[in-house]
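Of the protein chains in this complex, all but one are displayed in their positions.
Labels run A, B and C following the written order; every chain starts at residue 1.
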Amino acid sequence: MGDTRPRAKVGVVGAGHLGAAIADALVLRETCRRLVLYDRTLAKVEGEGWDIADAVPHLREQEVSVTDDLAAMEGAAVIVLAAGPTMTAGQSRLELCGRNAPVVRSLMAGLDEAAPDAVVLLVTNPVDLLTRIARDCTRRPPGSVIGSGTVNDTARLKYALARRLGVDHRNVHAYMVGEHGDCSFCVWSSAHVGGVRLADFPLDPDVDFAAMKRELVDFTHARGREIHRRKGYTNYGAAAAAVSIVECVLRDERRILSVSAPAPPAYGLPQRAVLSLPCVVGAGGVERSLVLSLDDEETALLHEAYARLESAFQPGRAAA
Amino acid sequence: MGDTRPRAKVGVVGAGHLGAAIADALVLRETCRRLVLYDRTLAKVEGEGWDIADAVPHLREQEVSVTDDLAAMEGAAVIVLAAGPTMTAGQSRLELCGRNAPVVRSLMAGLDEAAPDAVVLLVTNPVDLLTRIARDCTRRPPGSVIGSGTVNDTARLKYALARRLGVDHRNVHAYMVGEHGDCSFCVWSSAHVGGVRLADFPLDPDVDFAAMKRELVDFTHARGREIHRRKGYTNYGAAAAAVSIVECVLRDERRILSVSAPAPPAYGLPQRAVLSLPCVVGAGGVERSLVLSLDDEETALLHEAYARLESAFQPGRAAA
Amino acid sequence: MGDTRPRAKVGVVGAGHLGAAIADALVLRETCRRLVLYDRTLAKVEGEGWDIADAVPHLREQEVSVTDDLAAMEGAAVIVLAAGPTMTAGQSRLELCGRNAPVVRSLMAGLDEAAPDAVVLLVTNPVDLLTRIARDCTRRPPGSVIGSGTVNDTARLKYALARRLGVDHRNVHAYMVGEHGDCSFCVWSSAHVGGVRLADFPLDPDVDFAAMKRELVDFTHARGREIHRRKGYTNYGAAAAAVSIVECVLRDERRILSVSAPAPPAYGLPQRAVLSLPCVVGAGGVERSLVLSLDDEETALLHEAYARLESAFQPGRAAA
Partner (left out) sequence: MGDTRPRAKVGVVGAGHLGAAIADALVLRETCRRLVLYDRTLAKVEGEGWDIADAVPHLREQEVSVTDDLAAMEGAAVIVLAAGPTMTAGQSRLELCGRNAPVVRSLMAGLDEAAPDAVVLLVTNPVDLLTRIARDCTRRPPGSVIGSGTVNDTARLKYALARRLGVDHRNVHAYMVGEHGDCSFCVWSSAHVGGVRLADFPLDPDVDFAAMKRELVDFTHARGREIHRRKGYTNYGAAAAAVSIVECVLRDERRILSVSAPAPPAYGLPQRAVLSLPCVVGAGGVERSLVLSLDDEETALLHEAYARLESAFQPGRAAA
């Protein structure tokens, strides 16, 4: 089963709100032994990194260092790529892709040099598109480039559903897939709760099942926007999702996560499609892609998600 | 949603192999702040309890005390009842029930006096039968008496299946139910793996699905026996299962666990049936019983499990 | 030894950079079961609180709620008071005290109403002065109002010293005391490393002991400023310190922490002096104040710290 040793050096590229929150969460969760935080602006990465390093004395021994030189990523087992501007009000996804694509290409080139054996986890948006771009330009094994996909969307939906049903979120199994954004959708046909199909789970008599499902997806779609509107960005939830994926790679856990990765041929999509779909994630990144049994409506939604991403991708490509 | 405060005092009744391993696991997992270990033989509980207390200085602050007086259980939020002789070679389940039933009745009377508000978790075998006996004789709310049921059997099956499929055990969802013993069975009809029905999960072409399922259940049935034959008892696995249930109650997690509890009417069993079936477990013990959608074969197996328990129960009753 | 049960509800008052980072750290460390985040501005607390709640599905079951009504703090075991403006460039400590004193008084009145049994931990600056003000105006037992004091300063010094000596920070024992700010000082006379007095600890021959001590204190004094200058505020390190104190109270750990509390008479200071000095912290807040054996220089520094705080306090009082 290959090398299952966790390699305790983790890198985070980008010391903006999200990158800093990821680095802080890695430290608080004691995920790794050595953490390197990078930003091209030294003062910025010093400010965030030193503040995060001040958390260590309250925890188990860890080493936090800051750098503006990608070469310091050498030896990292996982590198989280959190650089690039975030969405601002009135900005379209297309524009964001156009701006972030060259940033990702340039960083991937630097990381190919500095840490060719690391698994790279992209969290910069639009994450599915940028994962495709990163995979296209890297020299590392393609499975070792993954995006955070709909891991956070899935978490939001599961948690909201768990609260509705009055059970622990760990007993709710339902995936948001497609793309991290408004075209994500829930695979209700295979949702289940503690061994019971969701469709068979006893709800209060006054609950309309179809309405509940709609509300939960609407809530999930709106959640990021609602937070964004209030604080100007999102970082804490996405940071916890990123840490969860990093731990999965470091410990070679082989958990099934809806990360951004090429869609398996069985879905009938073009080979270049990179979407958020359940994969087995381990020490090598994506170890295996699963194929969900989708019903007709879900299949249509998946193709729609692909179409939207594809239309956004072309300008991004043009911008290269 | 009631009182969701964890109450950090936990009691363990019985300092035999299993009780001691449970107490040690509670300490190593830092599950509670105060742990009271009881045995009617003071020297025995001192030997085990002092040894376990020596683990504390390597961990977060905790208090471990030993006693031969049940009154010390006062204020405990959860009490694990691990007393009574274990199965010995050549001994039948019937004999064991006959011997342990009066022990359980006597301890429940003492605990009703000392700690009437605690949730009581039985782990003594035969656990489904003894849970029924404990529920019948206690004055506390019936939902607050639970047995560890097939939580350990389910864990064994899930883990073995996860290894076969090459995924994290947390992504495998399949329940062993019925009774903790040879009449337990797997509810394959609702088994699933990371959002995919097990029946749809892609296996290696040379794997015979029906044979794999048979092998896994056989493995699960034999596991306890195989360990028992080699070391004379089982304790470490069962202790981890018990800690997991205790944490669920302490933190009011509302996880779905196949504990020993009365079967809901929908299964068509007599009202007195106490079996290992999925329940929502929280601060009050069993908060809710779920009803699995069983296929015909599974329904037959459930009734068979009940029949066997019932035939074993009657002599146990007579012995009272 | 009183009630040693952790009570799992924790409140955080103030959803600014620091309050939000504290709430996020509490969730990532799984410190409590229920967390209530308050801010007088609802949109602000929703933005931060919902983002933080999105971390929960990646962790053990927890409940995060947001409010703009202090009444929601009812039943909390610990409340972290993180409200009030932070230092801005060119602003003096005096001015900050003048602005934050009325905020603290008003919040303490509200908390006295809503959660009279909670331990209140102040982290707003100037923390020693505001702790004194909060203690003067509250109706709760005085020991139950504590300030984060020099817990973070001590952590910084210990960690930097540990790196110099090449040992784990948990083996370095040296306190920064006096006040959280430029008048803090290190009690070198009792510093020790793993059973060896620091003065006896073998250093590299080219290390000048006196210079090393000066550098470490200078580093500690400058650290906050250096971070502040680069990111405009500090939050991650202080948040980890706050979580550490909260856990100490919740679990009644009785750790010795240099929190803000009244100085014991043995130091020869006026009775009203509230300084950062080692105390035993437990379920009731400050359970006991220790008296350090200070040498003459250290005693002078302590009196100097008091004098500076006193001079800053008078205007703060006037502002009431």
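Operating definition for what follows: contacts are C-beta pairs under 8 Å (C-beta built on N, C-alpha and C of every residue); 3 or more make two chains touch, one makes a residue touch a chain.
Note that the coordinates shown come from a computational prediction; the quantities given were computed from them, not determined experimentally.
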Missing-chain contact among B:Asp24, B:Asp128, B:Asp252 or B:Glu298 belongs to B:Asp24
Give the residue, chosen from C:Thr67, C:Asn171 or C:Thr299, that touches the chain omitted from the document.
C:Asn171
Touch with the omitted chain, as defined above, among C:His192, C:His228 or C:Arg308
C:His192
On chain B, where is the contact patch with the chain that was removed from view?
20-21, 24-25, 27-29, 43-44, 46-48, 50-59, 61, 152, 155-156, 158-159, 168-170, 223, 226-227, 229-232, 234-241, 243-244
Taking the full complex into account, what residues of chain A touch the chain not shown?
4-9, 33-34, 60-61, 63, 251-255
List every residue of chain C that touches the chain not included in the displayed model.
166-168, 170-171, 173-175, 187, 190, 192-197, 200-202, 248, 253-256, 278, 280, 287-288, 290-293
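By definition in this document, only the chains that are shown with their structure count from here on.
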Using mean Cα positions, find the chain sitting nearest the overall protein centre.
A
So the centre of each chain is just the mean of its C-alpha atoms; given that, what is the distance between chain A and chain C in Å?
34
Among the residues of chain B, which are close enough to touch at least two other chains?
253-255
